[in-house]
Structure formats: C-alpha cells, structure tokens
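One protein chain is absent from this view; the other protein chains keep their places.
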Amino acid sequence: MTLEQEQKQEQEQEHAALRESVAAFFSTGADWGRLTGELGLTALAIGEDHGGFGASLVEVGIVLEEAGAALLHSPLLSTTVAALALDPDLPAAASLLPALAAGDLIGAVALDGSCTARPDGDGFVLDGSFAHVLDAESAGVVIVSDGTALYAVTDPDIRPQPTLDQTRGQGTLVLWQAPGRLVARDAARAQDLLHAALAAESVGVARASLRVTVEHLRTREQFGVPLATFQALRHRVADLHVHLEQAVSSVWYALRAAGTSEFATAAPLAKLIATEAAWTVTRASIQLLGGIGFTWEHDAHRFLKRATANRLLAGDPVALRRLLLSRAGL
Amino acid sequence: MTLEQEQKQEQEQEHAALRESVAAFFSTGADWGRLTGELGLTALAIGEDHGGFGASLVEVGIVLEEAGAALLHSPLLSTTVAALALDPDLPAAASLLPALAAGDLIGAVALDGSCTARPDGDGFVLDGSFAHVLDAESAGVVIVSDGTALYAVTDPDIRPQPTLDQTRGQGTLVLWQAPGRLVARDAARAQDLLHAALAAESVGVARASLRVTVEHLRTREQFGVPLATFQALRHRVADLHVHLEQAVSSVWYALRAAGTSEFATAAPLAKLIATEAAWTVTRASIQLLGGIGFTWEHDAHRFLKRATANRLLAGDPVALRRLLLSRAGL
Amino acid sequence: MAPEVSLRAADVRAWLREHLTGEFAPLVGAGGPGREHEQLELRAKWERELGAAGWIGLGWPAPYGRGASIAEQVVFFEEYARAGGPGRLSHIGEYLLAPTLIAHGTEAQRRRFLPPIARAEELWCQGYSEPGAGSDLAGVRTRAELSGDRWRITGQKVWTSLAHAADWCFVLARTDPAATRKSGLSYLLVPMRQPGVEVRPIMQLTGTSEFNEVFFDGASTDADLVVGAPGDGWRVATRTLSYERGVATLGQQLGFARELDAVVAAARANGSFDDPVVADRIAEAWAGLQGLRHHALRALSATEPDPVGASVAKLLWAGWHQRLGELAMDVGGAASTVAEAAPYELTDAQRLFLFTRADTIYGGSDEIQRNIVADRILGRTPRGTR
Partner (left out) sequence: MAPEVSLRAADVRAWLREHLTGEFAPLVGAGGPGREHEQLELRAKWERELGAAGWIGLGWPAPYGRGASIAEQVVFFEEYARAGGPGRLSHIGEYLLAPTLIAHGTEAQRRRFLPPIARAEELWCQGYSEPGAGSDLAGVRTRAELSGDRWRITGQKVWTSLAHAADWCFVLARTDPAATRKSGLSYLLVPMRQPGVEVRPIMQLTGTSEFNEVFFDGASTDADLVVGAPGDGWRVATRTLSYERGVATLGQQLGFARELDAVVAAARANGSFDDPVVADRIAEAWAGLQGLRHHALRALSATEPDPVGASVAKLLWAGWHQRLGELAMDVGGAASTVAEAAPYELTDAQRLFLFTRADTIYGGSDEIQRNIVADRILGRTPRGTR
C-alpha cells in the first residue's frame, strides 16, 4: 500500500467514525445545546481563529447527510450554510463567527427574494423581502443577498409559515429600512453552499428511506414468501440503489470541489441529482411499503415531504438545469 | 340482448373479418395491383359515387393498423390520406377519385413545408417546397397545402431520399411554377387525417412488435426456465400492454370522431399517444429480445425504425402537445 | 318514492340544480381525494335524497333498478360531476356489493339488501385487506366459524374506507382453517353496528383519516348471509374487484378534469404556464386525461368485456392521477412547500399530491394489476415463483 493510499484509508476511517458518532447522537434526540456544545457541529467548518475546528466541507457534508437521514428538526443546515457563506476577512462577518461556532447564535440564509442595500454610515440599510427562509423562526441572524453581496441582519422581522414538511420550519422575511452589515462580497457562493448542503442532506434522506424500505421487503411476506423475493420489486430496489449511488457521487464531488471554480457547477448539479434521487426513492418507498407507508405513524411520509421540500426549494429541477446550462456555457 | 347491442356485435364481427382477411393478404406479400384491384383497399373510404365502397374511417383504420403490423411496403397510407383529404364537391378532386379508388393512381400528401398558390386560369400556379413526403417516389399526384387550401399536383418533381426506415420511402418536393388544381378548401383536415392514419398504423406496429416479443419470452429459456416466468419482465410486458391498450382506445376514438369538430383534437391526440406507445414498445422489444433483437435478420429493428419515423414525422411529440394545447384552448 | 326523472341530460341537470341547493349547497365540490371523511352526516342525507329520486342503482336490472343503458348512466355521471356533486358515500354498496349479489347472491339476499342500498338507508364498506396480507387476498387470516345459525367472526381488516359510516361490511374470512389459501375463504355480509366490531380511524400522511382499521372480535352474522357457497369466497371477491369502477369512471374523470383545471389556473396565476417546459407537462396531463376518457368510452362500448380491462384501466388512471399530483406541486414550485394553515391544513395541491400516493396501492396495487395483466398475456406462473 502506498503512502497516499494509507492516508486515504486513514481519512476514510475518520469519516466513518464521525458519521457513526453523529448518527448515534442524532438518534438520541439530543437538543441544540448538546449538538453544538457537546458535539460542536456548527463549529466544524469554521476556522480555528474564529472558535471553530477548521474542518472541510467534506466533514460538514457527512454531518448534514446524517441529519437528513435522522430528519433532524434543528437549524443545523441553515446555521452551517450561514457560517460558511461569511467572509472571515470582513470584520462584521468575523464578529459573528464565534457565536455561530458555539451554537449561541442561530443563523439562516435568505436568497429567494430580493432587496436593495444602501450604504449608511459603517453599515447598510436594506429594503426588500424574502420567502422560504429555512429555520427562520429561531434565527438570530439572517444572511441576505442583494444579488451581489451578502449582509447580516440581526433580530430579523420573521413571519413563520406552516410547512408541508413539519420537520423543518420556514419563514418570510420583510426588510424595511433594516440595518445590515456587509459579511461577504460574493453572493453567489451562498447559493452554491445552500445547494451543496441540501444535496448532502437529501442523500441522507434517500439512504434512510431506502433502508427502511429494504428492511420491510426483507421481513414482510406476501403470497407466502418475503416481498424481497419478487423480482419486479428487486429490480425496482436495484434502480433506487443506482440512483442513490449516483447522488452520493455527485455530492462527494461537490463537497471536494468547494474552493475551486468547479464548485459553481458541481453544487447545483449535486442539488439536482441528489434531490431527484431522494424524490424518486421516497415516492417508491411509499409504494413498496404498501398501506403502512401511507400512515402518519410510519416515517415514510416524513422522508417524502423532506425530499419534496428539498427538491422545490432553492431552485427546482428545471431551474437548476437552466442554471447549469448557463454556467456550463452551453 | 338489445337491438343496439346486436347491431354493435354484428359490426364488430364485420370488422374482425375485414381485419383477418386484410392481414392474411398482407402476409402473402401481395403487390399493389392485388391490394387495390382484388381487395379494393384504396377504394374503401371513397364514396360510391366516385368508384369507392363508401366505408368509414373506422374500416380504413383497421386496414392501416394491419398494414403497420405487416410493415407493408406500399403507398397505401399516403394514397388513402390523399383520397380522404379531397373534397368530392370540387371538380378537380372528383376527377381524381376514381383512379385513386381503382389503385391506378398513387397519391401522396405534402404538408411539411410551404408554398404559395396564385390563381391562373382555371387552376393555380404553385411555388414552394416540401420535405418528408411519404411514398413520394411512386406518387402520380401529390396533394399540397398552402396553409389554407389543398391543391393537386400531378407529375410532381420528386427527389427521393434514403430513409432510416427502409420499409417506407420519402421524398422532397420542389414546386416551381407548378400547375395545381384546388381539391379542398380545408387544409387543416389533411393533417388531421395524416395524424389519424399514422396513429392507426402505429397501433399495428406496437401490437405486432409486442406479439413477437411475447412469443420470444414464452419460448426462450434462461436460468433453466422460460423468460416469461421472470416477474421483472412480466411487469414490463404488462406495462407495454397497458400502453398499447391506451393507444388502441385513442385511435378508436379518433376514427369515430372523423366528421365531428372533435377530430381536430382527437386525431393529433391519437397520433401522440399511439406513436409514443409504438416507440415505447419497440424499444422495449429489442431489450427483451436480447441479442437476437439487435440483428438485421430479426424484424425488431424494422418495427423500431417505423415507430421512430412515425413519431418524428408530421409533428413530433412536443409539437403535438403544443398543437393540442392551442386546440384545447388552454 | 318520487316519480322517476328522465335520464335525458337536461332533466338530470335540472334535477341536480334544483336539489343541490339549500341545506345541500355546502356539498358542492365536497369529498374527492383526501376529503372522503368530510361532512359525513350531510352527505348521508344527500345520498338518501338521491336514493329517493331513483338515482342509485340506475343500471341494475328491474325490479331492483331502472335497467338504464350504459349511455344513460354516463349521462347521469357526467351531469353529476359537472354539477359538482359531492363524493359518493353509497358507491361501495352500489358498485361493489350490488353487482356481486346480482351475480352470485340468492334471491333472498337481493331482496333483503338491494332496496336499502338503492334508498341509501344502508351504507356498506369492504372488508378485504388485512395487515400482513395487503393485496394478497388469499393471505386473509380473519376467521369465521359457524356456530349454530350464526357465523362468529374474529380478525382484523385495514384500508377500509367509510367503515365508521357504514351499516354493513362484506367480509372475506377464512371458514375452513384446514384448506390452504384461496380455498376455504367465504364472503360474508356482516352488520357493523354490533358489539364485537370496532372501527379505528387510521391517521394518514395527509394528517386526516379516510381509511380505518376494523376489528372483529366475536362479531356475528346470520348463517345464510354468505354470498356464494362457503369456501367460494375468493372467487366471489376477486369478481367484485373487477366490478370496481366501470361506468362511474366517467364521473370520476370529470372530477379529474376539475383538478386539472385547478392546476392550469394555478400555473396561469403564478406565471409558470409561460414556461414551455411546464406548458409541455400540462399538455401531457391534458392529453392523458383525454386518453383516459377515450379508453373508458371504448371499454364501455365493447360487447365482450376485456378480462384484464379493469386492471388496465386501474393502472392508467392511478398513474395519471399520481402524476397530476406531482405536477400540481411542481407548478407551485417553492410555494408548494408552504401549507395552507397551521397546525397542518394542506393546500389542494398538497392534498392531491399526497393522497394520490394511495391510488397505486389500494384497490389492488399496481404490482397486483401487472401480475393480473401478465398472467393473461404471458400465461400464469405459480405464485411462489414470482
């Protein structure tokens, strides 16, 4: 084994350990305080200078994937994306990072809408509105885009919205002469990060949904034999596995492309592929589970609803394909 | 049984007999002379006043469906559509009908292109060009559309084109001060008829392709049992059967809607549904046949190629859906 | 009973216009996917209104029904749907049990049960599916024993719509424990309002409950309330499944058309209709619905029924309807992720999307329908080797 291979294997083992410990934590229903304080999940990708661990997007992706698999009801994705979108070289951004890393401040990102930013003294005055701000209800800071740069708005005026996916809240944000501080000069990166995060999470959703489906097929009998022996169902499951594997690969690539120019195509591509996989798997899951998958008690519909939300939010498949076409220069 | 039911049953028996005799004839490889002279296929839908049998489009549909199933290499579809598009109240049209009915004159229709018609004495002078004129090579008369009315052009200047589907020829038609006679005032009807005819034929293609596929699955063994026992293949065949049945129904309806205002939507709808069914069945057929379906000797590819041609000619699925959207007033 | 109204479209329309008012006005457009559980009491009254006017059992032969032709029944259903008539409560008795009794029942059974169905005085539910058996009817484990002149029934059914509203249930139960699978089942008519019958609503993914579990714990019914011979229940029940739908299909399709209209309206309202990719999918849905209609009309006009026609039709409409639900969500885009109101009131699009997940499962899943079709085309295979 070469040195390169050894290092790679070591890293894979570390990732597996991270995945396992995070999944175990999520399964206990640990609250925000423990997720951030004890496990330091929001600190993961924040630099060590700012109270974080300085891990890469790869580790963040593992955590978000497991959060998706657990249908975690917490503002982890939004806070993580908010923190990653900040440019630590800007003082206003740097000042937010320690609280985000510690989990004392919950962040959200507002990209679906528009606003104008007018300089005002040290900061800016923002006017506009945004819809579908994820985890907005609990956010102490919202990172908003005026199409060019990103601004931090603290104590935002949020109107919570009831959602189809009850495992994740949403809100609308109205900015009326709201004070904001410049926290990044590249607004597009926030969307790329959100795409990558939703993609990673969707892989988790797809994987967990497929897992319970497979478990059902292996144990439940019909016509006197396990459902898992019916070739039509076997082939369907094989196709779902292929979808999932493709999604895993596209997310794998996107997470590793962070920081390169390819991220601008790899992230929306991963979002497209992973949310389509989750959508396909979770719909098929309800079919394969039969009646039980239609009940409120079974998790199948919660996976479906999260997959549906992740697919339609932050750019639906048609919009993403259009974006890719333009970014690919076709 | 009511009188209505008895009449219906009697008609169904007549249709079955027509279908059977036509199919038997086609299987003998009978030539044009016998198809028209002996069987009178081109006379079927021409009025009795003009040397025809005065049957309805329903009977024509049965013949065209069997022609599709047999991948008949003859200008039957084109001659039939040309004859049906003519308005027998117009003298120039009436004068063509007896020869078309007798099979002495082969007809074609040119709708994919454009031309202008300028009155000139009793007739018109036409300038323009058309592509993808089916069976053009042998046509003695081509019915062309200027977007408003139809004109008959005799001794047309045809350039034959090599085709992917070798069982049906095509040509381009160039009109340069070509003399034409007015044969119908409603150009749109010609396209509706062509759609209905291609739809009926495509049902035949799909049915015959599915038949050979089913036969293969029932006889060919793999892993020691007939392929027809593998549930994944069984379900695929079931889905193909459902496609086919839907196509049969849409053609059934369109043929009976001829002469009503619904024909303008029913015909393109049937063309859309039936060609999609044929496309789906014939592609699946090659997969289900395995290696043998990839060979030149097997008919599978001829079905696929005819299905492909019928799908792309005279309006592809996207164009048909657009047409339907506008005709449905949506 | 009121004098019968003619089956001409204008007369049917006039009757509906006259009656679907006043206290029944709130029923216009009620019921439908994901709303089977709403306004039950008023809808039951509405059924009795329909029954009194002779609209139930139109196609049954005399003396129980009017022996209306298919074309006449189509007129009624199309007008009913056009008038926004509410989802029907009596359809399980009218379209599933009644044809079964007409084909397999005794004269006494017909006399006893058909008139109250026609008057909507007795509502029915279907007791086929069981937990652990799903679409595999032959896997039924509910048992019935003849004890004196009564059957005693013990077991559990699921997926039973309208069980809480029903007076009677036709139950598939194992009456010969020694016989295996298909043989040894009997088709019993069991009163719902008795001790030993418990109905528990199943909370569904929509957050509402159309379907129920039904528990039989020593419930009983008369010895002669078995349809067909004891042990012949599997054959009787599978025939019942093939009665499902039929002419009512056309009425169902007008409901589909209203749903599609709503999707088109939403696409126009939010501008997505101007996106050719969305317009293409809307056109596809529109074309698919026309196709369903043409298919139903052809099936109804056939002189000899297609033995797998019911399965083909089910696969077609269930798939179409499910895709419509998905399209409704996509047309809404990100807005489709927001519910109508807290705590969990869904929008029409969301309800359509979620509820149509069941279309390909209940009433014989897509997989079961494909098995049936394939058996016909490719020959049967032993169940065990699937």
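Order of writing sets the labels: A, B and C. Residues in every chain begin at 1.
In this text, contacts are C-beta pairs under 8 Å (C-beta built on N, C-alpha and C of every residue); 3 or more make two chains touch, one makes a residue touch a chain.
Just so it is clear, the model here is predicted, and its values are computed rather than measured.
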Just name the one of C:Asp11, C:Glu78, C:Asp280 or C:Asp375 that touches the chain not displayed here. C:Asp280
Among B:Leu233, B:Val251, B:Ile273 or B:Leu325, which residue is in touch with the absent chain? B:Leu233
Absent-chain contact - pick from A:Ser95, A:Thr154, A:Gln246 or A:Thr295: A:Gln246
Omitted-chain footprint on chain C covers residues 275-277, 280, 384-386
If the hidden chain were put back, which residues of chain B would touch it? 112, 131-132, 161-166, 170, 220-225, 229-233, 283, 286-287, 290-297, 300-301, 304, 308-309, 312-314, 316, 318
Touch rule applied to chain A and the missing chain gives residues 2, 4-5, 8-9, 12, 214, 217-218, 228-229, 231, 234-235, 237-239, 241-242, 245-246, 248-250, 252-254, 265-266, 269, 272-273, 318, 321-322, 324-325, 328, 330
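Everything below uses one rule, namely that only the chains that are shown with their structure count from here on.
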Can you compute the centre-to-centre distance for chain A and chain B, using the mean CA position of each chain? Integer Å is fine. 52
Once you find the CA centre of chain A and the CA centre of chain C, what distance in Å lies between them? 41
Hey, what residues on chain B touch two or more of the other chains? 231, 234-235
What are the residue numbers in chain C that touch two or more other chains? 367, 370, 386
